[in-house]
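Starting off with a structure, shown below.
All protein chains of the complex are present and in place, except for one that has been dropped.
Each chain gets a letter, A, B and C, in the order it is written, and its residues are counted from 1.
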């Protein structure tokens, strides 16, 4: 199976033609679940799963994710969106988003020389584990070019400018991404993106940081971990914001280490945690399971 | 704080006077979530959390747990129950159960000589971690009597009959339990209860088995684990049915072991897993988070 | 079984009359393992287990822990110590320590109002899980007094001075501890000990910090964890040094949490991690499995 083939059989519950996901968020008040569900029921939709969360039952922030099936979804879509605008947006003052399950998110992966997170995502996409289309891989090095192209995925080399001026490389990256992707994944991409670029990309960005945040923020976390003598090392997947390593956390995990593990052992063992955590985070994002609550995430994983 | 005092402050979100949990289950069909939620909304209830699961969106078994608050719950309770009967039971053909959050479940713990699971439950009850009232502890030995009574909990000694006839002891146990408890916990109680007794108790029974089921069913699992040379040992909390160690599993967990762990090391390390798993299972049950789907459980933990 | 009874049967491999542990550390060089083992073999000792570590095989720091049995250990002890002085200290320039397995470490536990770590340690001592004698519990509150005394352990109340002057309370604590204990455990003791007191106690001190260090140093880590939106919370057991929360880490662990866990949920779930991590750290220390390598620990756990 190549990257351009549609995902079939393996994920029938996720990518079904007449299935969609409705995300709603806003200020909590009485009766929201019923009111929102009613809109769907009016269209004879069948709710497949409903997750709901309020950070304070007495007037906090409300989040609901509803997966539903409905006969002839595309035919009814416009009317359903009008109803959502009328009832959910105008009536209840909430934000909503409707995502058909047949739409695979278009993903760009930015990588550097390290291949472990990158290959793991490509493998999972090919296997149908993560419902996404990897549209391109961009790297400031050429090391991973062959590996990427074997998956049928375009590879673009955008080297860092020798004079240290990032703006030219960023313009090139922006041109590649703009309008072409729904998600950008920094799979151990060792360059810091300027806040201008972040603003202009117009798509969410997920980064994997190779430590258990907020411990060991910044560069060389494994070396710092070895110096501090910690007994666990970890990795953190988070949305990228202008504040480095401070974005909303999607997932984290750790692995036990001992005094006998060298800094290079930590790096090797940490790589396994990094790719697991990043794959979970990207998978949840691509299934619209992650919602933002300020600088915190609400993750409706099961 | 003694066992007879009400739980206060520590669990305000669980044991609130005007809060209740509605459990609904039955055959899935279109619109159930909306229909059920509407009943609550008609009473101006505010849904605090809603969990829902269907084992097959196209006509499987449906399960919903809804926690809600409503002003003057006790005043409205009878009318709400009538509405549930009318709409949910008669109208939709589903089973429902309404549990006020102020009702702590009355729990009997049956133990033998080992104290680790027993004490852990008593500590957690005293601390307000598990919303329950431990009404009594019954044991076939007297070893734990002092410890139990220090918590203000009645201890009853029901020794096994010397002639091996269990029926007399079981009659005594039945007399103590009947009508007095909502849940029976076998906290490493080493006696097998007859199916007659199981039938007559009239309350669910949770057992902790000291292995990762279905591995090492029956007696001496740690010895068997050592003999097989496994690298993890575990524990399983399950509802008790007439089939030994075959009841619906509520929770399981494991811990890593090595060749250097002796059978008594396994026992010692396993004890920690046992009490954790049992505490989680009892806690979820007492918060009405566990529903039965045939011989499987649906656990709405978060 | 009460705290004053000797530990029997349950830990025969640890507390055997003719068994001892030899700890050796210093600069690594060729042949150390053989040279050290030879001293023991000369006394017809049988090595039960040998753990060895060097942080750099080419001239780093060397650590060896050897458990051995020898007939009539007490009779041979003086001669063995002379041989260790001659060969290991003077000959090889290493530090050594010889600990008979029959010597249970005398432990003082300092606690505040929270009982989870304290009770867990008292109970593990009673069961024989940790080879120690809890000599006393000191608290600035009286909440845990009854619980402690039921284990047969003396309880001393040393309240904080109302005028905020710690020195009087610390003098009282010092008088209680001085010469009476081999280890001090801060089991969620919420007071910071002055560096003067640390110096004078003359015994190692283990603290449990309720976060995954170095994340969330200082006060209120669960609140900070909730604010940062982390997906794991943890606990860290470390030796206490003058630098708060910077002492050598003995053990750490974490548990998964979600957006739906409130700050009080985090506290409740974290309490389980705290007592597990502290019990492991105290257990390893009491079995002489922890050695210091600068501000890092070498832990010979199996």
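The rule we apply is simple: a residue touches a chain if its C-beta (ideal position, glycine included) is under 8 Å from a C-beta of that chain, and two chains touch if they have at least 3 such contacts.
In this text, all values refer to a predicted model and were calculated from it rather than measured experimentally.
Seen across the whole complex, the unshown chain contacts chain B at 53, 55, 212-216, 228-232, 234, 248-254, 258-260, 293, 295-299.
Residues 13, 30-35, 37-38, 40-41, 44-54, 57, 69 of chain C touch the missing chain (whole complex, contact as defined above). Residues of chain A in contact with the chain left out of this view: 10, 13, 49, 115-116, 119, 123, 127, 129, 150, 258, 260-262, 264, 268, 272, 276, 302.
Just so we're on the same page, only the chains that are shown with their structure count from here on.
Interface note: chain A and chain C, two copies of one sequence, contact each other through mostly matching residue numbers (shared numbers exceed half of all numbers used).
Centres computed as Cα averages put chain A at a distance of 37 Å from chain B. Between the Cα centres of chain A and chain C there is a gap of 43 Å. Shared interface positions of chain C, i.e. residues touching 2 or more other chains, are given as 258, 260.
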